[in-house]
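Presented below is the structure to which this report refers.
Every protein chain except one is present and positioned as in the full complex.
So, chain A:
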């Protein structure tokens, strides 16, 4: 990803090649790059453009590419008419609570799995990987029955519990990799000095794997934030419905109000854009290392 010292001669050679001039190959490469970027960006740009139009503009035939006038009316409507703040608040609470719980539970577990010679560790690791493969609907069906029987349906607690449990396997798996990459010497000398295991985890290992914890937290947050299926099955009223479920309500309840729907969609995507922009290194590291180790 970033240029390391060994890469420098290679870069110099490439630069020399660049100086040779524009080749047909180079033109093709740039065309592919530009085409890929345009295809990636344009559906999202269209979502943003739609959210900034008034209703007459949205239903214009033929389609107008640029809005006649930019209005924030759809964003206001989303809050005043569709009660988006309730969905937003639920989503924020569920996502943050899940991230906190997942990190608190996953760090000691990953540490124990990476550093203690646990009997059965291999079995646990393979179960973690199988959990990654389970379709969410296979979990949603029995969870609905279980939460119905203990009266937790349609509560934020149920959502946080379900998300915490379902995001833990990937989180433990990612963190194990980061801990295994640490040299053991520091922990050993701390242990010689009489530090307890808890202290080693909190004061020594956690700061050292801070990027790993960051990557795990961001990935857990986004997957919880984006989840539709668990929220759709476990919540039935506005008391616990999250944004993705709110989006389905735009379809069924009111016909489809495309302008408001687009505004809600844009608001939902904003945290993702923030994390992609400011934490892309962490995200790529987490996604790729999780994939490669899988």
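Keep this in mind: contacts are C-beta pairs under 8 Å (C-beta built on N, C-alpha and C of every residue); 3 or more make two chains touch, one makes a residue touch a chain; residues count from 1.
Just so we're on the same page, contacts and distances are computed from a predicted model.
Q: Out of "Multiple sugar transport system permease protein", "ATP-binding cassette domain-containing protein", "FprA family A-type flavoprotein" or "NAD-dependent dihydropyrimidine dehydrogenase PreA subunit", which one is the UniProt protein name for the chain not included here?
A: Of the names offered in "Multiple sugar transport system permease protein", "ATP-binding cassette domain-containing protein", "FprA family A-type flavoprotein" or "NAD-dependent dihydropyrimidine dehydrogenase PreA subunit", the one UniProt assigns to the missing chain is "Multiple sugar transport system permease protein".
Q: Out of A:81, A:203 or A:248, which residue would touch the omitted chain in the full complex?
A: Result: among the candidates, A:248 touches the missing chain.
Q: Which candidate, A:96, A:109 or A:208, sits in contact with the chain we can't see?
A: A:109
Q: For review purposes, identify every residue of chain A that touches the missing chain, sorted by number.
A: 1, 10-11, 14-15, 18, 25, 28-30, 32-33, 36-37, 39-41, 43-44, 46-47, 50, 58-63, 105-106, 108-109, 111-113, 115-119, 124, 127, 131-146, 148, 161-162, 164-166, 168-169, 172, 183-185, 188, 191-192, 197-198, 201, 222, 225-226, 228-229, 232-233, 243-244, 247-248, 250-251, 256, 258, 261-262, 265, 268-269, 272-273, 275-277, 280, 283-284, 287-288, 291-292, 294
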